[in-house]
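If you scroll down you'll find the structure; I have some questions about it.
The complex appears here without one of its protein chains, the remainder shown in place.
Chain lettering (A, B and C) follows the sequence in which the chains are written, and residue indices restart at 1 in each chain.
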Amino acid sequence: MPTIVAHFDVPFVRCLDPEGRVVDDLPAVASDTEALRAMFRAILRVRLFDAKAVALQRTGQLGTYASCLGHEALHVGIGSALRPEDAFFPTYREYGTQLWRGVRMSEILLFWGGDERGSAFADQPHDFPWAVPIGTQTLHASGAALAFRLRREPRVALATVGDGGTSQGDFYEAMNAAGVWSLPVIFVVVNNRWAISVPLAKQTAAQTLAQKAIAAGIPGVQVDGNDLLAVRAVLDEAVARARRGEGPTVIEALTYRLSDHTTADDARRYRGKEEVERAWAEEPVVRLRRFLVERGLWTDAEEKRWTERCQEEIEEAVRTYLGTGTPPLEDIFDHTFATLPAGLAAQRAEALAARESTPHG
Amino acid sequence: MPTIVAHFDVPFVRCLDPEGRVVDDLPAVASDTEALRAMFRAILRVRLFDAKAVALQRTGQLGTYASCLGHEALHVGIGSALRPEDAFFPTYREYGTQLWRGVRMSEILLFWGGDERGSAFADQPHDFPWAVPIGTQTLHASGAALAFRLRREPRVALATVGDGGTSQGDFYEAMNAAGVWSLPVIFVVVNNRWAISVPLAKQTAAQTLAQKAIAAGIPGVQVDGNDLLAVRAVLDEAVARARRGEGPTVIEALTYRLSDHTTADDARRYRGKEEVERAWAEEPVVRLRRFLVERGLWTDAEEKRWTERCQEEIEEAVRTYLGTGTPPLEDIFDHTFATLPAGLAAQRAEALAARESTPHG
Amino acid sequence: MAKITLVEAVNLALAHALEHDPSVVLLGEDIGPNGGVFRATAGLQERFGEQRVLDTPLAESMIAGLAIGMAAMGLKPVAEIQFSGFVYPTIDQIINHAGRLRTRTRGRLTVPMVLRTPSGAGIHAPEHHSESNEALFAHMPGVRVVMPSSPQRAYGLLLAAIRDPDPVVFFEPTRLYRLHKQEVEDSGEPLPLDTCFVLREGRDLTLVSWGAMIHETLEAARVLADTGVEAEVIDLATLSPIDYETILDSVARTGRLVVVHEAPRTAGLGGEILAEVAERAGYDLAAPPVRVTGYDVVTPLFKLEHDFMPSVARIVAGARRVLEG
Partner (left out) sequence: MAKITLVEAVNLALAHALEHDPSVVLLGEDIGPNGGVFRATAGLQERFGEQRVLDTPLAESMIAGLAIGMAAMGLKPVAEIQFSGFVYPTIDQIINHAGRLRTRTRGRLTVPMVLRTPSGAGIHAPEHHSESNEALFAHMPGVRVVMPSSPQRAYGLLLAAIRDPDPVVFFEPTRLYRLHKQEVEDSGEPLPLDTCFVLREGRDLTLVSWGAMIHETLEAARVLADTGVEAEVIDLATLSPIDYETILDSVARTGRLVVVHEAPRTAGLGGEILAEVAERAGYDLAAPPVRVTGYDVVTPLFKLEHDFMPSVARIVAGARRVLEG
């Protein structure tokens, strides 16, 4: 009979059920009324923004755009659990977290509008820009955490990665490094069940994505990612542990991509309507609204006012975006290196001359 | 209170303790006298070969060589558990498995002697050559297993990978693919505690390497890799499962690199003598010899005779190796593509002409 | 015979290969029910089944490594990498194994695989979706690199790539995927992988290009023709190994050479071709040869991508430079 030499459990945390009923202990933040309201406002804000971005793309005013519909509670949970000095390493969907951390709506639009200035983040100095090459950002997060650790700064790095992204070697390498040096880093696996057209069952045979942490010898926990309070519960603990120098955590957040993969995608080709309908029943806004309304922390009137304010902000951002125009052609040369090498200076001159003779739209 | 949604155990298997005493149920092969003797002979054979290869390097007759001292039981366990039609994907140390599967001693020497013909394997049609880029071979094994599965062939692919190799992303990608398609592939993690100078504790925070399988949702088991019978016990089961179409297994074999990393390495720089001495007390030959001798299956006289036969075989292989000379220069061109492109033909002619005018050693 | 687009020609060639060779297997991300993000594999899983058209987990090194193992065991895997910006994780497997296994084993094991990937800018794609990185692969021994520039050539070259006994990296210019239609006969006839294609004959100068830039290059030739200059236009098509005979033959007649590519200039394939021509036919050159290329910068996001890609005007200006000497 073999002996058992190691043993692992994967816990799952949920505080509110889809109807907004409390089903488990609530985290400390749940008794902070203003924090709750601020988070709910942020959730509504990003949902409204997201809808507008999709509309802009549909009307030819934006390039391909990746909607975050359904991920909003998770995004705001992450954003609100971090401090400004912490560093965030997103994929390409985490607008909710980014808005919380100072990225401007107009920057998000610029990025998807084909303009590098969208990643220049005027109000967010150190967060990484969107990482399109799947999984690569997890290593940057571990590297940042290593920098924090070496400099003894009490900062935390947090990377998100998709369910699809968990198949990339970089993710395992990042978790493994985090484990070896006990780094202050948190990996949030955004399990929205789909990687474009590939469902989770074709992505991995792992029963949970949290258990991927076991490969690196670090804690892994699964959470209802549509439940803001549960997200905060597990994140607050992970952040506190990381900040105390107790090492990394992997958090698998169960959510659902309610939108197409991007506006260039048509999800009807590969998934059924019923599945999406079931997912809508679990989406994050309704349950938190119920929870708040039942406790007298939120009203329809407030929501109407807030929605209007957000719409104004969004319209303003859209105006800024649309008014921004083409970036200076020089920029593509001037930011290649800190100083312009001679050969590139010649190419820069050539490009500017070519622009003169045949200007583009 | 979180609920537990997944739960994993990592078993450890050992049949013989370092003194050769039976400590657990023995696998079926343990009652096959001839098989046992053949395996023990193979273990001795590769140990003798390995010592000779090191000696050749020390006397300037071989390039850098990676010794397999201490890994012999594991190698022979793997070799004997597979069928000829199965496919083997080694790292660079698994001579014991390779010799069992038809690779010639002279080929091993040719390879480390800087001659590609060492990987041409006259008697082994489909096994992969040594994989020096750590971890890459695990994907080839999954790919081969995928081919077997798609063609409905009852063949098994087996890759070895070092403890250091388990840090490479390719390894996780290979395990994950194996899990998704339930492939007939086995990954044997050769945990010899060191990756050159890096000890396991700096390689990963994982308590076992078998648990890395959990990330892919596939079974992982730890085995005493210096215990031939335990190795056969877990391998026989994994091979049978794979052949039945029941999917992959990860086997972590605990062993120890009794030698320097390669002949270019000096392990005294980074590890203590006591550790190596302790490891010698657990090495694989002694315990199996005791087990066999106590059961009357092996004698000193036999060992002497067998040793002599091996030495003759080894000397013959060395003569073949040393007599082989430099490969034809044409070969480096003629095997680049199936047919020689025009440009390469010109380079081939240039190289041959250059050889004419300034011949090398 | 219907007129079809380049991406449809790719689909047709894949279907032909699947139909006629049971060892052909497609693998890649989203190539199954979704038919590929560019629809190159549309309908193929439905038609040939999940055993022939495999959706993979999301990992490019894995895709390349699996294909190598499959190919060495006798299959002919055709792997898709979704966009060229994601091809980099395959490089280790391609250079260290795919291109080497034959010579490492002296022919015992071979890797008849194809790695298909889109290439180039110009379709308003997101970040990392518009790169041209063919030169990286052209530097790898034992690897063929191919890039078609029309539906017919896409069909014939892809069939040839699949049948080739060695690894082929097959770049598909996304900008051409749906730009033109052409009659393509589903004949199963491959096109040769060892010759360029002369798309237009001319005595005054030689324009060499490949992939999407063939479009601008041909247009430049028409512009030049209006001024009485007859440019020969050569589609390199197989980017490695290069058919220099056709190029040298043309340059021997025209004495003037312009190479056009979208990839960055430094260490791009334009350098390779100018060098080889200078070396082997330097005395044939009536004027210094010219490269018209992308700049040595990261391919810009789409607001500026058209400034990055060589324009007809820049090609014409390059031609003028070489004509005026």
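Keep in mind that, in the parts below, a contact is a pair of C-beta atoms (placed from the backbone, for glycine too) under 8 Å apart; a residue touches a chain by one contact, two chains touch by 3 or more.
This is a predicted model, so every value here is computed, not measured.
Visitor: Out of A:V5, A:A38, A:A51 or A:A120, which touches the unshown chain?
Guide: Residue touching the chain left out of view: A:A120.
Visitor: Could you tell me which of C:H16, C:R39 or C:R104 touches the chain that is not displayed?
Guide: That would be C:R104, which touches the missing chain.
Visitor: Of B:V198, B:V276 or B:L297, which one is in contact with the hidden chain?
Guide: Result: among the candidates, B:V198 touches the missing chain.
Visitor: Which is it among A:M1, A:A201, A:A301 or A:A342 that touches the chain not included here?
Guide: That would be A:A342, which touches the missing chain.
Visitor: Which of these, B:D24, B:E116 or B:D224, touches the one chain of the complex that we don't see?
Guide: B:E116
Visitor: Pick out the residues on subunit A that sit against the missing chain.
Guide: On the subunit A side, contact with the omitted chain comes from 87, 89, 116-117, 119-121, 125-126, 128-129, 133, 136, 138-148, 150-151, 157, 169-170, 173-174, 176-177, 180, 331-332, 335-338, 341-344.
Visitor: With the missing chain put back, which residues of subunit C would touch it? List them for me.
Guide: Missing-chain contacts on subunit C: residues 61, 85, 88-89, 91-92, 95-96, 99-100, 103-104, 127-128, 133, 135-136, 138-139, 141-142, 240-242, 263-264, 266-276, 278-283, 285, 287-291, 296-298.
Visitor: What subunit B residues would touch the chain not displayed?
Guide: 63-64, 92, 111-116, 130, 132-135, 164-165, 167-169, 195-198, 202-204, 262, 264-265, 269-270, 326-327, 329, 331-333, 336, 343-344, 347-348, 350-351, 354-355, 357-358, 360-361
Methods note: only the chains that are shown with their structure count from here on.
Visitor: Just grab the chain with the largest centre-to-centre distance to subunit B, centres being mean Cα coordinates.
Guide: A
Visitor: In whole angstrom, how far does the Cα centroid of subunit A sit from the Cα centroid of subunit C?
Guide: One centre to the other, that is 35 Å.
Visitor: I'd like to verify one number: the distance from the centre of subunit B to the centre of subunit C, where each centre is the average of its C-alpha atoms, in whole angstrom.
Guide: It comes to 40 Å between the two C-alpha centres.
Visitor: Averaged over CA atoms, how far is the centre of subunit A from the centre of subunit B? Could you give it in whole Å?
Guide: 43
Visitor: Which residues does subunit A have that touch at least 2 chains other than itself?
Guide: 167-169, 202-204
Visitor: Residues of subunit C touching 2+ other chains?
Guide: As it turns out, subunit C has residues touching two or more other chains at 57, 59, 61-62.
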